[in-house]
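In this view, the complex is presented without one of its protein chains, the others remaining in place.
Labels for the chains are A, B and C, by order of writing; each one numbers its residues from 1.
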Amino acid sequence: MIRPAFTKVLIANRGEIALRILRACKSMGLHTVVVYSQADRSASYVALADQALCIGPAPASQSYLDQTALVLAAKASGAGAIHPGFGFLSENADFAVRVEQAGLVFIGPTPDNIRDMGDKISAKRLMIEAGVPCVPGPNHALDFDYDKSCALAHEIGYPVIIKAAGGGGGKGMRIVTQEAGLRDALSLTREEARRAFGASDIYMEKYLAHPRHIEIQVLADGKGHALWLGSRDCSPQRRHQKMLEEAPAVAIAPEIISQIGARCVAACERLGYRGLGTFEFLMEDGAFFFIEMNTRLQVEHPVTEMVTGIDIVEQQIRVALGEPLALRQSDISQRGHAFECRINAEDPETFAPSPGVISAWHMPGGPGVRIDSHAFAGYRVPPHYDSMIAKLIVHGDTRDIALRRLALALDEMNIEGIKTNLPLHRAFVRDPQVIAGGVDIHYLESWLKEASWTKDQHHGS
Amino acid sequence: MIRPAFTKVLIANRGEIALRILRACKSMGLHTVVVYSQADRSASYVALADQALCIGPAPASQSYLDQTALVLAAKASGAGAIHPGFGFLSENADFAVRVEQAGLVFIGPTPDNIRDMGDKISAKRLMIEAGVPCVPGPNHALDFDYDKSCALAHEIGYPVIIKAAGGGGGKGMRIVTQEAGLRDALSLTREEARRAFGASDIYMEKYLAHPRHIEIQVLADGKGHALWLGSRDCSPQRRHQKMLEEAPAVAIAPEIISQIGARCVAACERLGYRGLGTFEFLMEDGAFFFIEMNTRLQVEHPVTEMVTGIDIVEQQIRVALGEPLALRQSDISQRGHAFECRINAEDPETFAPSPGVISAWHMPGGPGVRIDSHAFAGYRVPPHYDSMIAKLIVHGDTRDIALRRLALALDEMNIEGIKTNLPLHRAFVRDPQVIAGGVDIHYLESWLKEASWTKDQHHGS
Amino acid sequence: MNLATIKALIDSMAGSSRTEAECQEGAWTLKLTRTMPGTETLQQAARDGVPDEVSSQVVSPLYGIVHLQPSPDAPPFVSPGQKVAIGEPLCVIEAMKVFNHVTSERAGTIEAIVIGNGEEVEVGQLLMSIS
Partner (left out) sequence: MNLATIKALIDSMAGSSRTEAECQEGAWTLKLTRTMPGTETLQQAARDGVPDEVSSQVVSPLYGIVHLQPSPDAPPFVSPGQKVAIGEPLCVIEAMKVFNHVTSERAGTIEAIVIGNGEEVEVGQLLMSIS
């Protein structure tokens, strides 16, 4: 099938990522259609779009998740393509099918790509076939034979982790440190999987105690050509929510990361992958273990943009336009270092959400500082969606310079009227371990438990 | 003399450039001292500095131009260096001497460098010696013999321009289109020169009818090593005030600009030049004519930073720290295209200044967008200083993308409470000639005279 | 008179049941009044009531969306006329995917539920009253 070119894009998302996509479209000379729920009608990007359509009431299920409304809005406005952003319908293969069936372009991977990577067991099998290193453990669901599972755990070596095949985001998983706990863990996880995800398939893997979260950004044109755009370290997480991201990942030998990158590219080519994707890995003691692939644009994509100089959203749209990749792997350079702080409307100590009206909004600027946000002074952060209101992205020629710029930018940034996690970020980027680099995925939570940061913040400058 | 290293910098300036310098110092781990007049006491950057000192009342003559107060403030605060920014004392050789005599580092060229380039005739002589192309005309002042001047004008070819040696910024110059007007022009300009600049020296040059303003950014370590960092086009000017700048200059063959760049570097090395400098040229029909050299950081430096990826202020400070240049000419790459809009507090139609309280301040963001500004919602723009309140800098992989991003960023930008030239910029960047590129230095003024832009603005989207 | 001060005043009023506020700064005096739609007397009572007694008014602890049922198909947590004990769940306020349970601080009978399911409520807005 010859993919039709398009000149108008419907942005099926909200908030900062809707604005980010709108900016990419405008820079390419494409027309934009913004859809919005009643709760988002006064968002700034709505006025910037060439066309704006209200698609329903505030709850996402009746607006941003309403597939029929979105396809209708695209048809009604004459849009030739739909960009799903992230979250919402971005990894919904059925939606991608529906968009294509309506004669529109889905700006993302093929429905098969999405399905293949959506199931963790099938994804792992495909990765092993493509030579991408995976966490030790079989690439298939456990059967019901306890003795076999027991032998497998012995072979992998304790601690092991039992996971629901349909799970994700920290749900439906259980760590087993010794044989005594294995039987219960198996049955409990299976039961949980059945209840939460409607399928009782579970699998077993080696459990890593102090891994870092390292990911590889890929871009493929679906015509047999793929690239990797460097690494990111997203280890600082709280309840599986990333808080601070950086590119490139520090303290990994260039030849190691190149090897991993090349394997990811090979996997994309093997899968016939199209569009943007992220291979997520746990890394421990220099070894990489694939955990999942995200088949969409990611929140943290700007750090890769800052070090490569590539507009990732533009490239994603070019692929959707049917253009073969103009870039070659040798064109991909990495310059300096970048960080991203996710700024959330939440209490920095209790993490209670804090929607409401922003009374003061002062953003930092200067060289290397980028703000991705749809918010402004007077904007009312609605309570219906997630709490991220801005991304502060900072680049510098060295990690040191970038980190100092980040600390200053956080100091310059001022948001009033609602609570934000700014004080948390200000303290965290000054933590000696964060400055040293390479903290593991548990570090942020243990740092939060020490709770000394609040005192520092109040007594500090 | 071995130049002392320093760890604390006094910033002898105000507004956005004071904040720009502060950001550079912080990114390098240097301590900062901000000095401010009573009118600037509530400026945001004052609170960001490690130390802040009030140096006098609002009028610049009693604060930012008070050499004694500045040197005293540096000594009192333990600063080891003074950064003069631009304007004020940045090109004052006597101040540079005074700073050095106080045992402090002047972050800028040597006093001799400043003096040599401050006198237009001596600058031109030095440039001719160094092989930098100059406007046809002798490299010395005219003597009082009318016949000689007449023969010279004939030799150069009419139109010619008569300039006061000590002039600049459009003052003390007179265009002569034919011999009939020469005698009057000579005596009038000489008299003006005597009155305005205290010296009656005048000189004669070829007058260019439709030149573009092209400049070359240089960086030299004063140890025999110099670099050129690419070109800028700053042709859109109103009354010799630049309004829109871009890098690189379009429609100039790379080999031509490289040749000019190399000549500038040779001139720096010959002059024993130290620090940042800008060689300003008029360019007509592919030929370059040196007009002057600015021996300081310039307002439009960010466009060069965006395309080279080099923090120019950081490099300037490194040179002042006595570091030899770590960069080599072969390291200087040019990536994409950048624009800068100077946002002024002024009526966009009458150009009447508009100081006062900013009630709303909404800045654009996203990839390639940089804001350099000290202003914020609630900031009172004082009436004592110049009207520039922000610089909007935008980068893109191509000039086309950069220009589209610029247009969107200008649309996103919203400043209320005072008048600004934003509507003017919005219209100007959509002008077909500006989009095509390469307008001459008279284009903006003739475009303003047509005055159609205001109608477009009011009737447009 | 700066905007931050005024904003603080408005916020403090919006978050409370006050209908009048005044503040002075230099030569300026600002007086802010509002009439509360319908429920003002109840709400005022909820906040201004005798401080030693547990209020009969249940107000929202945060800005969010009210859920009167535990899930779309389930019966409501409580209905008017129903007796409730201390700690019994009354409703859920959802904000940014976080669900905050509102429980009864007193034993009594549900008198009235003044908000509808799925409605947005402000901090301090009256939800229901317990006799």
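What we mean here is this: a residue touches a chain if its C-beta (ideal position, glycine included) is under 8 Å from a C-beta of that chain, and two chains touch if they have at least 3 such contacts.
Being a predicted model, the structure only gives us computed values, none of them experimental.
Novice: Which of B:R125, B:R194, B:H225 or B:H384 sits in contact with the chain that's absent?
Specialist: Checking the options B:R125, B:R194, B:H225 or B:H384, the one contacting the hidden chain is B:H384.
Novice: Which is it among A:T189, A:S359 or A:S373 that touches the chain not included here?
Specialist: Of these options, the touching residue for the absent chain is A:S359.
Novice: Which listed residue, B:P133, B:P355 or B:G437, touches the chain dropped from view?
Specialist: In the full complex, the listed residue that touches the missing chain is B:P355.
Novice: Considering the whole complex rather than only what is displayed, give the residues of chain B touching the chain that is not shown.
Specialist: 58-59, 345-346, 352-356, 359-360, 383-387, 417
Basically, only the chains that are shown with their structure count from here on.
Novice: Chain A to chain B: how many Å between their CA centres?
Specialist: Here chain A and chain B have centroids separated by 42 Å.
Novice: Whole-Å distance, chain A centre to chain C centre, using C-alpha means?
Specialist: Roughly 36 Å separates the two chain centres.
Novice: Taking each chain's centre as the mean position of its Cα atoms, how many Å separate chain B from chain C?
Specialist: So the centre of chain B lies 58 Å away from the centre of chain C.
Novice: If a residue has to touch 2 or more other chains to count, which residues of chain C qualify?
Specialist: Within chain C, the residues that touch at least two other chains are 4.
Novice: Give me the residues of chain B that touch two or more other chains.
Specialist: 378
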